[in-house]
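Removed from the display is one protein chain of the complex; every other protein chain stays in position.
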Amino acid sequence: MDTVEKKLPVGSDPKRKRGARINIPRTSALYTLLGSPKARVGFVIVMLFVLAAIFAPLVAPGDPKEFVGATNQPPSAQNIMGTNPQGKDVFRQLVWGGRLSLLIGFGSGALMVLIATIVGMISGYKRGIVDDILNFIMNLFLVIPGLPLLVLLSAYLKPGTATVIFSLAFTGWAYNARIIRAQTMSLREKDFVAAAVVSGEPVLKIIFVHILPNMVNIIVGGFIGAVIYGIMASTGLAFLGLASTQDVTWGTNLFWAQNGGALMIGAWWAFVPSGLAVALVAFGLALINYGMDEITNPRLIAERDVKSVLRKAKLPRMRATPVVPHEH
Amino acid sequence: MRYIMRRLGFYLAALAVAIAINFFLPRLLPGDPATIILGTSSGRLGPEELQRVREALGLSDAPLIQQFGIYLSRLFQGDFGTSYTYFPAPVTKVISTGLVWTFLLGAVSLIFSFVMGNLIGIIGSWRRGGVIDSIVPPLLILIGSFPAFFLALGLLYAFGLKLDLLPIAHAYNNRLEQGFNLPFILSVLEHMVLPATTAVLLSIGGWALGMRNVMVSVLADDYVTMAEAKGLKQIRIMFKYAARNALLPGVTGFGIALGAILSGQILIETVFSYPGLGYMLIYAVNGRDYPLMQGLFMMITVGILVANFLVDILYTRLDPRVRAG
Partner (left out) sequence: MSIETSEFVNPRRTADGKEPLLDINTLYVEYLTRRGPAKAVNNVSFSIQPGEVFGLAGESGCGKSTIAHTILRVLKPPAVITGGQILFDGEDVLKMNDRQLEDFRWRKVSMVFQSAMNSLNPVITVGEQVTDVILRHNKVSKKDAYDRAAELLKIVGIEPERLKSFPHQMSGGMRQRVVIAIALALNPAMMIMDEPTTALDVVVQKDILQQIQQLKETMGFSILFITHDVSLMVEFSDYMAIMYAGEIVEKAASKEIFTNPIHPYTQGLLSSFPSLTGKKRKLTGIPGSPPDLVNPPTGCKFHPRCTRCTHKETEVAPQLTEVLPGHWVAVHAGMPLPTGNDRIGQSSVAKR
C-alpha cells in the first residue's frame, strides 16, 4: 500500500514516531482516482491503448485496410503480427482499430452517463408523479434485455458509428440512472440541502452546488463502467456482423477473422490481438474502479491501516481487536 | 403480497411496452418497409412476392390501429407467422426447440457461477487481505473482461480443435437417438462442457466481486459484532449472520444480472453453434428472417420478465421483512 511520510502537524509531539504510517491525500480528486496501486496499473494500461490509438499513424503507419500480401501469414519481420484471412496487416488493424473502438466506448459511455445523471437527478429530486414515471421508465430499460434489443435495433437501423453510439446509450443508461437517483434521494434529505431549500436557493443552484459535487465519485465510477459496457457491447455487435463491417474496429477485426475461418486454419494471430486489446482495456478500466473503491471506502481504509500496523509489529492477524503495546 | 402484486403489475406493463416496440420497429423505417428490409433481393422478387412478405410481416395499407389489432390478435393466438429460414415451420415451433437448449445451458451455467462466485466472495471478504481476497477477485475480473465470444473461441480452439477433447458445435451428436437414454444424455453433457465453462468463467468474477463488496459493509453491522461478542463459531457468523444478509442486495441485482448473462449467452451460443434462442436470433438477423426475429425477441423478453418475477418471489422468501408487507 502506498504510504507517504507525513509532516507532523504543528503542535504535535515530535517524539511520537510509532504506529501506522498514514496516507495523506494530496489533491483529493486525483488521489481518489489514482491513489491505489491497482488504479494506477489500470490507468497505465488504458493510457497505453489511448495513446497508441491517437498516434496510430506513427505507431503503425499505413492503411489498415490495405491488402499487404498473402492471407493468413504468421507473424514475420514484414508483418509483426502476421496477416488475416483477407490479407490485411494485423498489427495495423489492431492499432487503427483502437481509434474507433475507444471512440465508441468513451462516446457512448459519456452519453450514457449524461442521460443517466439528468434523468436520475430529476427523478430523485422531484419525487411525486415525475419520479414515478421516470422510475418506471428506468426499470423498464433495466429489465428489457440489452443485447437482444441492440440486435433488433441494429437490424433495422443503418449501420454506422453514430448509430452504434446512440443504440448503446439507448440501452445502457438505466443502470447508472438508478444509482444516481438513489443517491440524489438520500442527499436531498440531508440537512445542508434542506437548509438551502428553506433559504430559498434556486433549484438549479442547489443541484449543481450542493448535490452534484457529492456524487462525483459515483458519476466517475459510473462513467468508467459505462465505457466498459460500451466497448464490450459494440465489440460483440461488430463480431456478429451487425455493425458497419467496413469500419476498422476491434470488433470488426474479429468478425473478419472469424468470417475467414482463421481459427479453423490455425491462424490464431489474426484473432488474439484485437480480442486481447478489448480485454485489457476493459480490465484496466475495471481496475481503476476497483482501486477507487479501495481508496474511498472507509472500512477498507480502516482495515488496511490496522493490517499495516500488525505487520510492522510482526503480530499474527486475528479477528479480535489487536493488541499492539506501545510506549506511553 | 402487495409487493408481489406491484412487481407483477410492473412486469405486465413492461410486457406491453415490449409488444409495442416489436410492432412499431419495422414500421418506423421510412419508405416501404418490405423493400427496404429485403434490400437488394427485393429487385428480384415480383410484386406478389413483395406483397406476401408484407403480409407475413403484418404490414398492410390498413390504418395503423387496425394493423395493431391484427397484430395483437395474432399474438394472443400464439401466431408469430412463418419462418423464412426454417420454412415452412411456424415461428413458434422453431422457438420452442431453441428454448429448451437455452434454458438448459443457462440454468446450468448460472447455478455453477452463482454458487462458486458467491462462495469466493464470502470467503474472500472474511479473510480480508488473504490470498483469496487479494489475488482472486482481480484475476476473476480479468477473465471476465474478455469478450464472451473471445473466451468462447479461445476455449473452443484450445480444447476443441487443438486438443480435440470436446465437441465444438451443437448440443448433441445428431447421430444419436434423442430421448432419455444414457448415450444421448452423455452426449448432451459433453457438448455442454465448453459453452457452460465459458459462461461460468465470464460471470463468476461479477458474483464474487459483488458479494465481497456487500459483505464488507455487512461485516461492519452491529448484529455481526454482537454475534462475535456471543463467541459463536466463525463459520456460523460468516454464513448465518453475514452472508445470509449479504445475499439480499445480490438477489435484487440478480434480475439485472440476468440480462447481462443472456447477452453473453447469445454470443457463446453463436460461437458454439449451440441451437438455443441466442444462436437462432443471430441466424435470423443475418438471414433477414423477420418473423422469426420478432418472435425470438418477444420470447426472450418474456423469458427475462418471467425470470425476474420468479426472483422477486424468491426475494420475499429470503427477506422476512418484505414477507409481511
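By written order: A and B. Residues from 1 in each chain.
Keep in mind that, in the parts below, contacts are C-beta pairs under 8 Å (C-beta built on N, C-alpha and C of every residue); 3 or more make two chains touch, one makes a residue touch a chain.
The structure presented is a predicted model; accordingly, all values stated were derived computationally and were not measured.
Asks: With the missing chain put back, one of B:Val91, B:Ile122, B:Ala227 or B:Ile268 would touch it. Which one?
Replies: If we include the chain that is not displayed, B:Ala227 is the one touching it.
Asks: Touching the hidden chain in the complete assembly: which of A:Gly128, A:Gly200 or A:Pro325 does that?
Replies: If we include the chain that is not displayed, A:Pro325 is the one touching it.
Asks: Which residues does chain B use to touch the chain missing from this display?
Replies: Counting only chain B, the missing chain is touched by 220-223, 225-233, 236, 240-241, 244-245, 248, 318-321, 324.
Asks: Please give every residue of chain A in contact with the chain that is not shown.
Replies: These residues of chain A touch the chain that is not shown: 6, 9, 11-12, 19-20, 22-25, 299, 301-303, 305-306, 309, 318-326, 328.
Following the convention adopted for this analysis, only the chains that are shown with their structure count from here on.
Asks: Give, as an integer number of Å, the spacing between the C-alpha centres of chain B and chain A.
Replies: 24
Asks: For a test of understanding, state which residues of chain B touch chain A in their complex under the given definition.
Replies: 10-11, 13-14, 17-18, 21, 25-26, 28-29, 128-129, 137-138, 141-142, 145-150, 153-154, 156-157, 161, 209, 213, 216-217, 220, 228, 234, 255-256, 258-260, 262-263, 266-267, 270, 281-282, 285-286, 293, 296-297, 300-301, 304-305, 308
Asks: So in the complex, the part of chain A that touches chain B is made up of which residues?
Replies: Residues of chain A touching chain B: 38, 136, 139-140, 142-149, 151-156, 175, 228, 232-233, 235-236, 239-242, 254, 258, 263-264, 266, 268, 271, 275, 278-280, 282-283, 286-287, 290, 293, 297, 299-300, 303-304, 307, 317, 319-320.
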